[in-house]
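The complex appears here without one of its protein chains, the remainder shown in place.
Up next, chain A:
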Amino acid sequence: MTLGNSLSVVNATKYYKKFKAVDDVNLTVNQGEFLTILGPSGSGKTSLLKLIAGFEQLSNGSIMLNHQDISNKKPYERQIGMLFQNYALFPHMTVFDNIAYPLSLRKMAKEEVKQKVESILKLIHLEEYAQRYPEQLSGGQQQRVALARAIVFNPPLLLLDEPLGALDKQLRKQMQLEIKQIQEHVGITTVSVTHDQEEALTMSDKICVMNKGRIEQVDSPEMLYKQPKNRFVAEFIGEINLIKGQVVSVIDGNAMVKVNEDMSVHIEMNKDASKEMKNKSMLIGLRPENIQIARDQTQFHNTIRVRVLETIYVGEAINIKTKMDTGEEIMAKIPAHMSEMIVKGEEILLGWNSKDACLIPDETTI
């Protein structure tokens, strides 16, 4: 096993009675990495987190932490810090006592406990709140205390269970950055679970998309967004137009995809893109914000003539719903200052460059 492999989940499977909540999951999180498990409710993401924390037992497979098999260890033997959704701060203890709790369990000397708690209180900017009770703090402050409590005993791994679910939108954005900052400062390997894609994209080094108990894709936020591996990931993260097409040729990572008799699309892919895609039916994935209004057919690698069905003003941009000749609908996101060029019912020319689209396997035809 390679050095620095902090957490590995190997062939993890969990049944609840006959229901397979986690289905043969393999996942590796490197030292210091922030990985988010993202998925809709019922995707098995929370079950996977519980398995890592030890609150549930694996039906099959194993979980390794720093090269040690922890699958059969009790949660209190695993030394994993965990931040709960509603913080789970002890209401009968002060902020100080809450943070000191994991240290006193480890029979640390009082002086050392005091020193550690005080230094971490400084890190979360709550020095003056040491003697308050959790109910006297705001949501964001409680969140920070819970985070401090989860990392004060230097666990090798931090788990976050829907960490920002209980906060309002404004505070959530602020806490995203703050948690990320603290995580990087401490350098702790972190696994977070969320259904909020924006949160996942902002905070993570790597995102693991789960669906129906299985991992759909593990990748960096950028790759996940740019090159989703399948339809589920493409549709789950952000908005995307999916257009059916037939791959005609793949040359040097440049694919030519035929949409219909009159229209073919060029797509630039990685150099190592498989040539086996040739003649296969695939989906062209096109993000609305990558589509622009074209002056003429030479401005972009790909252009397409569509009719405007609807325009929706969303502040910084306009979402326009258009229709191709073949009847397929395409959504585009155009900067708001270009709104004069769009008239409902009129035809416009849309365009995009070949690197701005991706190819996704079309499962429906397999």
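Remarks
Quick note on the criterion: a contact is a pair of C-beta atoms (placed from the backbone, for glycine too) under 8 Å apart; a residue touches a chain by one contact, two chains touch by 3 or more; residues count from 1.
Heads up, the rule we're going with is that contacts and distances are computed from a predicted model.
The subunit not displayed here is recorded in UniProt as "ABC transporter permease", chosen from "Alkaline phosphatase synthesis transcriptional regulatory protein PhoP", "ABC transporter permease", "Beta-ketoacyl synthase chain length factor" or "Spore germination protein".
Here one chain is not drawn; of A:12, A:58, A:82 or A:357, the residue touching it is A:82.
Interface note for the absent chain: among A:106, A:122, A:295 or A:344, the touching residue is A:106. For chain A, the list of residues touching the undisplayed chain reads 53, 55, 74-82, 84-86, 88, 90-92, 101-102, 105-106, 133, 135, 149-150, 153, 159.
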